[in-house]
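Structure incoming, see below.
With one protein chain withheld, the remaining protein chains of the complex are depicted in position.
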Amino acid sequence: MALDADWAERWVRRTADAVADAKDELTELDRQIGDGDHGENLHRGFQAVVARLDDAAAERGTGDERTVGDVLKLVATTLMSTVGGASGPLYGTAYLRAAKVSGRVQIDSPAVVAVLEAALEGVASRGKATVGEKTMVDAWQAAVDAAEAASGDGGSEVDVLQAAAEAADKAATGTIPMIATKGRASYLGERSAGHEDPGARSTALVLGAAMAAALSGPTPADPRSAA
Amino acid sequence: MALDADWAERWVRRTADAVADAKDELTELDRQIGDGDHGENLHRGFQAVVARLDDAAAERGTGDERTVGDVLKLVATTLMSTVGGASGPLYGTAYLRAAKVSGRVQIDSPAVVAVLEAALEGVASRGKATVGEKTMVDAWQAAVDAAEAASGDGGSEVDVLQAAAEAADKAATGTIPMIATKGRASYLGERSAGHEDPGARSTALVLGAAMAAALSGPTPADPRSAA
Amino acid sequence: MKKLLNDPADAVADSLAGFALAHADLVRVNQMPVFVSRAGGAVTGKVGLVSGGGSGHEPLHAGFVGDGMLDAAVPGSVFTSPTPDQILPAIQAADGGAGVLTIVKNYTGDVLNFETAVELAVEDNIEVASVLVNDDVAVEDSLYTAGRRGVAGTLAVEKIAGAAADRGGDLAGVTAVAERVIANVRSMGVALAAPSVPHVGRPSFDLGDDEIEVGIGIHGEPGRHRVAAASADEVTEMLLNPVADDLALVRGERVLLFVNGMGGTPLSELYVVYGRARRLLEERGVTVARSLVGNYVTSLEMQGASVTVLRLDDELEALWDAPVNTAALRW
Partner (left out) sequence: MKKLLNDPADAVADSLAGFALAHADLVRVNQMPVFVSRAGGAVTGKVGLVSGGGSGHEPLHAGFVGDGMLDAAVPGSVFTSPTPDQILPAIQAADGGAGVLTIVKNYTGDVLNFETAVELAVEDNIEVASVLVNDDVAVEDSLYTAGRRGVAGTLAVEKIAGAAADRGGDLAGVTAVAERVIANVRSMGVALAAPSVPHVGRPSFDLGDDEIEVGIGIHGEPGRHRVAAASADEVTEMLLNPVADDLALVRGERVLLFVNGMGGTPLSELYVVYGRARRLLEERGVTVARSLVGNYVTSLEMQGASVTVLRLDDELEALWDAPVNTAALRW
């Protein structure tokens, strides 16, 4: 069963919840090797996203057709204008590029892979980071690799997202021993080793929410109750 | 045996030692109801006094005659120019007035009483404080009363100073329940009760040193060894 | 408590040595005895202004030596008033032949030491007048205390009296202006965390994680009341209302509103306090005609702030606006 705009909305609302729950944890990670605001930054951004989704739901006529890309574009512009910091433009660009390749009502497994590839490409090109620099790129890249493999093996949308989420989670943990060479943590030099990168962790949360939203399936009534 | 300039010098050096030992205690008392500098203030002053006494000893010819008042005047001007705060002018004036009534080579019991009376008068007139306001006046007044009684009973110089020292010590403790109405502690209003007044305590130290200096008797050689 | 200091005993001297080098165009610093005077020396025919007190309140007073404000400042040890042998040469250095006004914050130590120095200066044939700043409304029953303390309002006295001297007022006139400022200025302060005196090395008072001291002075003394930590708006009300009540401000009056930082509170928080204090004054129908926000009369690195209000009239307003060029205040 292909994924639609409602899935995208569930994904985003679940991300908002996951970020709210993990806010202090993300902030603590950022406090160790950054400036202690990553949790607060993302939380501010995703709360704004939820508010705009609510507004949009209230305004939307029953017959209006939405694409996956419509939802992701709303996320992109909202994060861009409310998060700030490094993660604002990075996530903003990720969702913007993902929106560009998902201007469709339904997306299948290969299209899900394309969404993740576009997001990775957005982050990497904006941040000029590559794998191994202890950034969210590490999580996105692992997710894309795993998603491509799962889709190549003929996996469903859920399979692809599950592979991506698990790989991102592992990759986030994998940033612990790394020495950062991009972003604020790079100023610490060797002292950045031994701590997980907050952006990689939040990427794992984002992808975990995507998988959970696909697993939970469509809900008929108020999209808020599905969150 | 009457008291001479060497006694005065022993008194002052013993005071310097006593203040050095009690510096932290005095500062802690002042921290409770004042600004936490009384120990440091007096220590700075009496260290300067000792330095000037050393200089004077080095310069003094063997035959030069000193009066008790000469020593006390040196103390007065030194404290005045090195202590600052409230206690600088107060102790400075006390020693200055005391010096004025002791311009003699030897002083007997009644003269010791006069010295204490002059000191009290100096403190009280400079600070415009009376008994019961939780200041050093409480200790000085108790000392004078006890000294007058001891001298009236025909006591020796040592008896007089002992009575004064004991009374000052008791009076210092007696300031604990008082509510301050003069000096910095008065800003605390009722919160000043329950703490000993630092100036009353230092007055007790000063008078304890006077007694000890009288008890220890004259020493022939370097006055420093008597301190 | 860590500090950027060498030997704590040299804290004041080391700091003034740096100050002298950084502001050689404005000031000269004399060591032994320590006092600060204008680089150009006394201004002939102008009333000289001298202030001083314990150190630890920087930039007060040395930071206010210069054109349009003080002619000399006398820093004591940290939180300890200076001695007469420092104050006397400062008065001499400030004397341009038209007499000297000493501006003394009302603390027993400052009063006694300045008193002595003034006696000596008068013996030296210098005409000297003195004013006592006592703007702290936290000291409630001044009959039963050493009187109200002088705190941040001192800045207004020094600025405005400085301008009065600058425009050529005589000693009586400058003194009268200073007295008028004192009669119309009130302050109240709060501490969120205590400062540590260098030679003591630990906080001057102990404050719980959820307590604040209201009605503190500027020497790390405990305040009048200890209350539960509250929002900036609530704290500002605790400061502004007693000040405005004590001044008996009425609708239509104009004031200077001065929010002063105690040294360890970020400027951004001072502006939050300022915003609320201003609204409270406006609700009383009082116009905030002049403003000052910053760390000017501090208590080492104490966290907290004070609110000062000065009732203005046309003359005080013009004197406040008059040019000033010192290390810490300049316009």
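Going in written order, the chains are labelled A, B and C, and every chain counts its residues from 1.
Following the convention adopted for this analysis, contacts are C-beta pairs under 8 Å (C-beta built on N, C-alpha and C of every residue); 3 or more make two chains touch, one makes a residue touch a chain.
Note that the structure is predicted; figures quoted are calculated from it, not measured.
The chain that is not displayed touches the following shown chains in the complete assembly: A, C. Annotation: of C:Glu123, C:Asp209 or C:Glu283, C:Asp209 touches the absent chain (contact as defined above). Mapped onto chain C, contacts with the missing chain fall at residues 2-6, 11-12, 14-19, 21-23, 55-56, 58-59, 63, 192-193, 209-210, 212, 229, 231-233, 235, 263-276, 278, 288, 291, 293, 295, 298, 300-301, 303-305, 330-331. In the full complex, chain A touches the omitted chain through residues 27, 31, 33-37, 40-41, 44, 80-90, 126-127, 179, 181-184, 186-189, 191.
The definition used in the following text is that only the chains that are shown with their structure count from here on.
Contacts between chains form some other arrangement here, matching none of path, ring, star or all-to-all. For the pair chain A and chain C, the distance between C-alpha centroids works out to 55 Å. Chain centres here are Cα means. That of chain B falls 33 Å from that of chain C. Among the residues of chain A, none is in touch with two or more other chains. Within chain C, contacts with two or more other chains are made by no residue at all.
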